[in-house]
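A single protein chain has been omitted from the complex, and every remaining protein chain is retained in its original position.
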Amino acid sequence: MKDGRLSNRTLTYAHAINEALDIALASDPSVYLIGLGTPDPKGVFGSTKGLVEKFGTARVLDMPVSENALTGVVLGSAIDGMRPVLTHQRVDFSLVSFEQIINQAAKWRYMYGGNVGAPLVIRMIIGRGWGQGPQHSQSLQSVFAHIPGLKVVMPSTPADAKGLLLSAIFDDDPVVFLEHRWLYNIEGPVPEGDERVPIGQPRIVRSGNDITIAATSYMTIESLRAAELLADIGIEAEVIDLRTLNPFDHQDVVKSVKRTNHLIVADTSWRNCGIAGELVARVSEDAFSSLEQPPRRVTLPDAPVPTSRALTDGFYPHAIDIARLAGEMLGRSTSSLSAAAESAVPLDVPDNNFRGPF
Amino acid sequence: MKDGRLSNRTLTYAHAINEALDIALASDPSVYLIGLGTPDPKGVFGSTKGLVEKFGTARVLDMPVSENALTGVVLGSAIDGMRPVLTHQRVDFSLVSFEQIINQAAKWRYMYGGNVGAPLVIRMIIGRGWGQGPQHSQSLQSVFAHIPGLKVVMPSTPADAKGLLLSAIFDDDPVVFLEHRWLYNIEGPVPEGDERVPIGQPRIVRSGNDITIAATSYMTIESLRAAELLADIGIEAEVIDLRTLNPFDHQDVVKSVKRTNHLIVADTSWRNCGIAGELVARVSEDAFSSLEQPPRRVTLPDAPVPTSRALTDGFYPHAIDIARLAGEMLGRSTSSLSAAAESAVPLDVPDNNFRGPF
Amino acid sequence: MTAALTNLYRSMLLIRRVEERIAEEYTQQEMRCPVHFCIGQEAIASGVCAALSPDDKVMSGHRSHGHYLAKGGNLARMIAELYGKATGCCSGKGGSMHLIDLECGFLGAAPIVGSTIPIAVGTAFAAHSRKEARITAVFFGDAAVESGAFYESANFALVHNLPVLFVCEDNLYSVYTPMAPRQPNGRGLSELAAGIGLKTAKADGNDVTIVKKCAVQAADDIRAGGGPWFLEFSTYRWLEHCGPQYDNDIGYRTQAEFEAWRAKCPVSRARSQLLKSAAIEKGALDAMERELSAMIDDAFSQAKAAPFPAPKEALEQIYAA
Partner (left out) sequence: MTAALTNLYRSMLLIRRVEERIAEEYTQQEMRCPVHFCIGQEAIASGVCAALSPDDKVMSGHRSHGHYLAKGGNLARMIAELYGKATGCCSGKGGSMHLIDLECGFLGAAPIVGSTIPIAVGTAFAAHSRKEARITAVFFGDAAVESGAFYESANFALVHNLPVLFVCEDNLYSVYTPMAPRQPNGRGLSELAAGIGLKTAKADGNDVTIVKKCAVQAADDIRAGGGPWFLEFSTYRWLEHCGPQYDNDIGYRTQAEFEAWRAKCPVSRARSQLLKSAAIEKGALDAMERELSAMIDDAFSQAKAAPFPAPKEALEQIYAA
């Protein structure tokens, strides 16, 4: 089938990423993958599985536990004609390489007056659940989004994972690509072939006129669930997946809020200086007179992430929290919602097939 | 004179820091200073001058260009009874040590269930001007402020520099202490002795009823200048120096806005996911109905910092920009302001005594 | 000597039996956190810690159960921590990857590879500053040596002649990755450390007596002001990188390699030596098994019975009160 867009086959998010990498490796010899465990038997939770067998160890590489230098290495190769994809199994590990990401990669094109760019991708997985704890569960998108020169992308569907990753790899600037571990087993339709989704635009994933819920990454899923709960009590929420946090285009959200007059922003990370606050600020600046209520944020509390599930259960906001907040903002009772929102899955695993320890 | 608070002697900001360090070293043997150049002839722009002569090389130490490990070292000493003050002459250098700061120091108390804290201070200087350029002029407070467990302090006066630094050194948690190079020669009254200024509270530096201008670090100076300009055209601005960005207390600003009904936030850093947006978001959430106009931000544009003064002149916002914005928000003409606002000092140096290259 | 070996054996056996029990119970899905087992590597923990005094300090990384126990860490609080209970050594905030017991001098473990090394050096720096006759031992794997944090730490420890013992457990793998893509072929770990300037020794990490001997030699020299040492011990992890299963089937290593290493089991080796030396009877060893078993039973039942932390505690201990 030539025209991928007509496809209605479904893939998991992990598989969609795998397919994007496969296509990029096959179509451009300058693309290579590198990262701890990239060619190992687990293949980064399946996302790189089979690729070393197909493309060989010169293009699908493991590496020393030297993430700082390796970020410099991929940057050096990028300014010299390659298109590297560096992968970290936890975003937390990338902190050792922030100097390279922030001082060097983000500024390379600019500080050399446009002489040369740095077309590299850093894929990083956001952990969560199963006691990942303080050093394996951070969600650092707002830190990256604060840095001019980086592009920051967070897909929430298999189709976006594939299409945005292809765009990221063939983008001429450094792209921080954040994948939420809890999305890995989610299935969805994915076009075949080299179908790219442009970086930089949010996506309206559900239309509604009563309230706008803008979300990042996995919180898009929770927001959609919230929208379903709200539909049961007659509230039509518009859900917008922000997808790209830098450069950050808030105009679609502004347009939506001009119609719904209400805004909730749901993010996977901390509140202080986070992307949720950024969007609240932008909408307050640009659509102030449209707002009937103060805009609200649903984020993690400003605390490191605890390990015990007794502590994480209340730590992560869920669909029901978003729905209740929306009800409150619109002056509607949400007391009928609780039962419907009970989840069959324990709160510290992505799905019922999950058996730990990762 | 016993009661320092009655003192009206003046010191420069650099001297005030030096005095705080001197007092801390003298009063507690667990305090030590370490950093590149800390005991060298220039003494970190004067702020550590004379201290190695007084306290010896065991307490005022130089170090290898190994900021990552040294951050771990000071952390290790802090959990083992010491009170280290690590200094970086540019905040940009600290990026090599973000893993230690963010994964380890910020979380130490929490992740070990309160067994032990990490009383360390990282002094970092924010550069600017004289072509410091993309890698020597960043202002990363919003990144630090996003991380729970860190305290983030940015004094703008000599008295606060001394009093907050003393509090930081004797605080039982890790404190990121950001000093703006352009404040170093500013003089102001500074109490003698071990007079501490509590971490966590903003300070109203000028009262007014027409508009609230909340600012960080050097932007407090620009905001005060703006307030003077505004006074000439009959606008009374209230200027609030935020001082501590994490934990971030916005209640004084909310109170002020409830009176002035207008808010400008002025920050030394980038806009996207910055502290200015955070404050705009908080005020929009908590004082929505008091706002007569959308709140506004004065920040750097979201671009790396260029080097040529031809490019930086328009890059950094100045008093006049804040004043014009305030006039616009209040519907007053600011056309009479321009002449008065002409500065006698070139825009890329802190004062007329500056001769480069630092 | 035999009494010493009995103690070493007991220390190793405790680690082995505790980890076996964790592995067994882990499948119940009640210990909900990543767990890195050290079965097969016990001799290094036990041998090195036997060379330390109670005042000495220990730090570790992701694979830290053995180091914690060998230094005398509280068993019940460790197990409770794995269950995420309020009685855990981190009150449930840490889990298996963040153990601490200040009473016995186990200052902390954290799972970012290489990252606790400079922190351990910092504790040695504190001791050195205060002129305390104390040393800090820090345990890490063959991959941690690849991190700049290790290198910078070693350099700083040398500059200040700090009382720190770097203990590298070379188990051949970093997760599923062998040495080849990580370190230059043939350039050994202790050669590297010696190049940086550290005093080094290299030995069989599955022989607890040899491990202890090396550690004593190094610790004595460090205490005498000899500066930092680097010990390289060869060993092998039996279970998967993270989790309670065997994974020799998934393809990154061979069953034969595993079998060869299992034959060098540090616990059995010590047991045979003890029995051969005839200084301890099988009956005494059986009694030791029963004693440890009771202790472990107790730790697990305490942990299971203990309360979870209250949800609001997630927002506490971020800063000093």
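A, B and C are the chain letters, set down in written order, and residue numbers restart from 1 in every chain.
The rule we apply is simple: contacts are C-beta pairs under 8 Å (C-beta built on N, C-alpha and C of every residue); 3 or more make two chains touch, one makes a residue touch a chain.
In this text, all values refer to a predicted model and were calculated from it rather than measured experimentally.
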Of B:L61, B:V85, B:L164 or B:V197, the one touching the omitted chain in the full complex: B:L61
Residue among B:Q135, B:S269, B:S284 or B:T334 that touches the chain left out of view: B:Q135
Sole contact to the chain not displayed, among B:T12, B:T212, B:S284 or B:T307: B:T307
Hidden partner chain, touching residue among C:D101, C:E152, C:D170 or C:E316: C:E152
Which of A:V74, A:M124 or A:V305 contacts the chain that the document leaves out: A:V74
In chain A, positions touching the absent partner: 32, 58, 63-64, 66, 68-82, 99-100, 103-104, 108-117, 148-149, 151, 171-173, 247
Residues belonging to chain B that touch the chain removed from view: 36-37, 40-42, 61-66, 68-69, 92-93, 95-96, 130-136, 301-304, 306-315, 348, 355-358
For chain C, residues in touch with the removed chain: 146-149, 151-152, 155, 158-159, 180-184, 187, 191-197
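The definition used in the following text is that only the chains that are shown with their structure count from here on.
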Identity of the chain that, by mean CA position, is farthest from chain A: C
Averaged-CA centre spacing for the pair chain C and chain B, given as whole angstrom: 42
Averaged-CA centre spacing for the pair chain C and chain A, given as whole angstrom: 36
Whole-Å gap between the CA centroids of chain A and chain B: 32
Where chain C touches two or more other chains at once, by residue number: 88, 90, 92-94, 98, 110, 112, 115, 148-149, 318
Touching two or more other chains - residue numbers and ranges from chain A: 68, 92, 95-96, 133-135, 302-304, 306-307
